[in-house]
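Only one protein chain is missing; all other protein chains are in place.
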Amino acid sequence: MLPDLEPEALVVLLERMIVARRFEEELIELAGDRDIGHFHVYIGQESTGIPALSLLEQGDLSFTNHRNHGHLIARGAEPGPMYAEILGRATGYCRGKGGTLHLASAEHGFPTTSSVTSGCIPLAVGAGLGLQRLGSDRVSVCLVGDGALEEGAWHESANIAAMERLPVVFLCENNSLEALGQRAGEYPSSTMAASDLTELASVFGIESVAIDGLDTRAAHQTMTEAVHRARSGGGPTFIEARTVRWPGNRPIWPELATGKTDLSMAWDASLIRPEHAIWHREQDGLLGFVRELLDSGCVTSDAALGLDKRATERVREGLAFALDSPYPEPEEALEHVFAPRGD
Amino acid sequence: MTKTIRYIDAISSVLRQELERDDDVFILGEDVSYGGPFGATAGLSASFGPTRVIDTPISEGAVMGLAVGAALSGRRPIVEVMFADFVTLAMDQLVNHAAKIRYMTDGQLSVPMTIRVQGGVGGGFGAQHSQSLEAWFLHVPGLKVVAPSSVKDAAGLLVAAIRDDDPVVYLEHRGLYWTKGLGASDETPTPIGTAAVVRSGSDVTVVAVSRMVGVAVSAAEKLAEDDIDVEVLDLRSVAPIDWATIDESVRRTRRLVVVHEAVVTGGLGAELVAGVHATAFEALISPAVRVGAPSTPVPASPFLECLYAPDTDDVIAAVLETLHER
Amino acid sequence: MVVTAPAQSGPEDLEMMWRIRAFEEKASELFARGKISGLLHLAIGQEATAVGVCGALQPTDRVFSGHRPHGHAIAKGAETGRLFAELAGRRTGYCGGKGGSMHLAAPEVGFVTATGIVAGNLPLALGAALSSKCRGESDVAVAFFGDGAAQTGLFHECLNLASLWQLPVVLVCENNGFAEFSPLSAHTVVERLADHADTYGIPTETIDGNDLTVVRPAAAAAIDRARNGGGPSFLECLTHRLRGHYEGDPTLKRGAAARDEAKDPIQRFTRFLHDAARSAELEGIEVRVRAEVEQAAEEALAAPWPERDDLLTNVVAQP
Partner (left out) sequence: MPRMLYAEAVVEVLRRSVEGDDRVHLMGQYFLGLTPHRTMVGDLYRQYPDRVYFPPIAELGYVGAGIGAAIAGLRPIVDCATASFTFQAFAQILNEAANIHYMSGGQTSVPMVIHYNHGVRGGGAAQHSHSPQAMMWNTPGLEIVTPSNPADLIGLVLTAVASDNPTIWVDHVRLFDIEGEVPENIEPIPFGRASIPREGTDLTIFASSWMVRRSLEASELLASEGISVEVVDPRTLVPLDEEAILRSVAKTGRLLVVDECHLRCGVGAEIAATVAEHAYGDLLAPIRRLATLDVPVPFSPPLEQYVEPTTAKILAAARSVTGVQSGA
């Protein structure tokens, strides 16, 4: 179902979802042409992250992981400096020191990105502690996958968040379905004994809820409630979004297994080829969102294609900007080990 | 009979050989039944089943400790840590348990385990997936640490590590996985604690480790064109250090350069220089020089990353410095 | 062959509890006299969990303990003399003076090792259990830990692994209500620690850990389950430590009230045996055991210090 938002706001969400998708499709193509190192893609999870994170406000902090591109775009980060960072250019958000694994943009509420599974959890909880103690009504959002909950850092941090009733929202995007080594239909994961991930949080008395990752309304609504709870002193919330792992994610190096997304498939089922029919019909949250928008009359198919064209251009311009950008000066490698000293 | 194989294949085939040879050997790690991220354990699960090749959750601390517990019970676990940096999550189990239990119990217990750790720069993986941490491990009494640079030693040191009665940290460099060389046909272990003279020379001793051995050799070859005769030692074993071989070489050449990819400050090179100075002070005729990474985290930008790790030119410059001292 | 753990307890268990009590009281005295150095954590008041669980184990079952390990070691069959010698840093100690109180090890009786790191022993026990399981052996592994350990990440990782792989391990949480110096409520909002294990589908029981007649059958059931392929169990023993976190603790405030006899497992079990008309069998136990412990301490203190050459041995295997 569609989020309870004005049509204009829904269109903004659609645009961000398309940008996120096109951004990574271009990236995968680029990786076919040149060695840009290893990276992880967010394709298949846009219908969770974009509606959930778009509602955050200035000053809210978010701590993400190795699968971060969609999260940054959800909060308004620009394709150009993101590509530049991934390509190690001086115009990247981190001036080439972070790369895809540590893509962070403080101005968009991403102060640092850890690519150690679970690395961001204590940081997010600590940011919640800091915000609470500073008397701020801002929230800290912790973005993890299901694997991060296997780490001890989760348990230690969840306990602290619960004890102190911290303004933290844990958004766990569980993409373990058909992940590397998973048997189909196996939730939450073959390496997790808990039958329900939400119980890992509710045992601490943390408000917990599981949602369908393809349901943009659920993502938007649960996040709205969680953020409200956090801002009003009600403590942490744990949201498990059950997302589908995109076939192109397998094995570890992403490939355009389902081809470049053709938005027309949303309204013209005859374009869907049999080999990935389930993905295109039922699992691709972007196509699903477009279908719902068409059904509700928020957009027409022409308008959707127009948005797509604009988004694709923005992404391509961003890529061109990044490719044209210079590498950092060599001596920059020695900068920013330490913040400037006052003395 | 020997044939040319890749470094990673040497690791795979030793793992298979040791699983076959000894029922107590087993492998633990994330996604190991699928081969792990670089394929070192590919196919082993099919041959040996899920009790010998065990997939674990992403729980480095518990998995490391669990291997220690299994080792205490007489088995020989091989733990795969996907990236060296993730050892930080298991540091307490490694330092406070694996390394010390034999000593704390005065030899009542043994911890025969191998910790396979993949690390090093390359591929733009950034600060949290590229570190070389051998100095930390060298600093921990009770651990043995090996870092093969050649295909032959990749096999020989892994055999030695698995059969050793103590915890051995086996450091694999990502950048060496696809290098080729002559593999050993049999299962000859490379003794832990022995360095190798990979190039004999009389003017300067260059001690290198892991991927830097190849860099040092190519620097030596270039320097040879100018009649500078460089001896290159492959340390192979970071702990214990083969002081005898180093001492013999330095007393002959009277000059020392140490090359590693890790950060210079507090690195393995510090120990080597300090050690040589203590024992062969009078033999040295110019200051030792350390070549390594600067004191910064590893940058992600491929451009900066290339500058970060030492290369042939850095080694040449260091050798020349020892020859033209002040 | 499947061994069934004894679910009943008798005078020999009372004797074992007195042995632990006498040992720790003597250790406390020696510490105060400066004969034992370092950190000494006593478990006076918690004897029923040690004896209740270890008394249901077979000699080859493996026990892993934490920083409060004396009772577990003794209950598993370690000799008090060699334990005293270890606490006093003597050559005749189990670890030749290299381990001390927190790192006791008597693997010959199945007390594999203790660790000074909170929760550090949990994965070790899991590893032993994994080893048994993969080899098709019937040995069970036991980890003893306190309530403070339940807030560590390792605890969580280990619950997951124990359940995921259905390991033959019994996780015994001695919940004495205090993690080091703080009450449990200052450490977690979770009131029943066994709830954590429930989350992972591990069978749990929360019991009165000061009542040996309750601990023993619960332990026996858990141990039998592990031995028969039923996987892990979590036993939360509510108990009461009658001393501070460590000997010499300047913040100790747990005075007379804490010494409430009603909570003392030895008094309780004594009453139980009296009620069971076995008074005659109890006579002289305490005196005998105290004398034995006294003698053991004396011999330990007369033992030689380690030699300097001992210092450098057993860092790695001797060639």
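Read from first to last, the chains carry the letters A, B and C; within each, the first residue is number 1.
In the analysis below, contacts are C-beta pairs under 8 Å (C-beta built on N, C-alpha and C of every residue); 3 or more make two chains touch, one makes a residue touch a chain.
Just so it is clear, the model here is predicted, and its values are computed rather than measured.
Note that the absent chain touches A, B, C when the full complex is taken as a whole. In the complete assembly, the contact with the undisplayed chain comes from B:Thr88, out of B:Ser12, B:Ser73, B:Thr88 or B:Thr205. The chain omitted from view is touched by exactly one of C:Ala262, C:Ala277 or C:Leu312, namely C:Leu312.
Of the candidate positions B:Pro112, B:Gly126 or B:Pro167, contact with the unshown chain belongs to B:Gly126.
For the options A:Arg22, A:His40, A:His69 or A:His102, the residue in contact with the chain missing from this view is A:His102. Residues of chain C in contact with the chain left out of this view: 37-39, 86, 89-90, 93, 95-100, 102-103, 115-119, 148-149, 151-153, 179-182, 186-188, 246, 248-251, 305-306, 308, 310-312, 315. Within the complete assembly, residues 61, 85-86, 88-89, 91-92, 95-96, 99-100, 103-104, 126-128, 133, 135-136, 138-142, 239, 241, 262-263, 265-271, 273-275, 277-279, 281-282, 284, 286-290, 294-297, 299-300, 325-326 of chain B touch the chain that is not shown.
Across the interface with the omitted chain, chain A contributes residues 61, 63, 92-98, 102, 104-106, 111-114, 116, 119, 121-131, 133-134, 136, 140, 152-153, 155-157, 159-160, 163-164, 335-343.
Criterion: only the chains that are shown with their structure count from here on.
If each chain is drawn as a node and touching chains are joined, the picture has every node linked to every other.
Counting C-beta pairs in contact across B-C and across A-B gives the higher total for B-C.
When every chain is reduced to the mean of its CA atoms, the largest separation from chain C belongs to A.
Chain centroids computed from C-alpha atoms place B closest to the centre of all protein C-alpha atoms shown. Centroids built from CA atoms put chain C at 40 Å from chain B. Measuring from the averaged C-alpha position of chain A to that of chain B gives a distance of 37 Å.
Within chain C, residues 153-154, 157, 160-161, 164 each touch two or more of the remaining chains. Among the residues of chain B, those in touch with two or more other chains are 56-57, 59, 61-62. Against chain C, in their complex, chain B makes its touches with residues 26, 51-52, 54, 56-57, 59, 61-75, 77, 92-93, 96-97, 101-110, 141-142, 144, 164-166. Those residues of chain A that touch chain B in the shared complex are 35-38, 85, 87-89, 92, 94, 96-102, 114-119, 147-148, 150-153, 180-181, 190-192, 251-252, 327-328, 330, 332-334, 337. Taken in their complex, chain C has these residues touching chain B: 62, 64, 94-99, 103, 105-108, 112-113, 115-117, 120, 122-135, 141, 153-154, 157-158, 160-161, 164-165, 310, 313-318.
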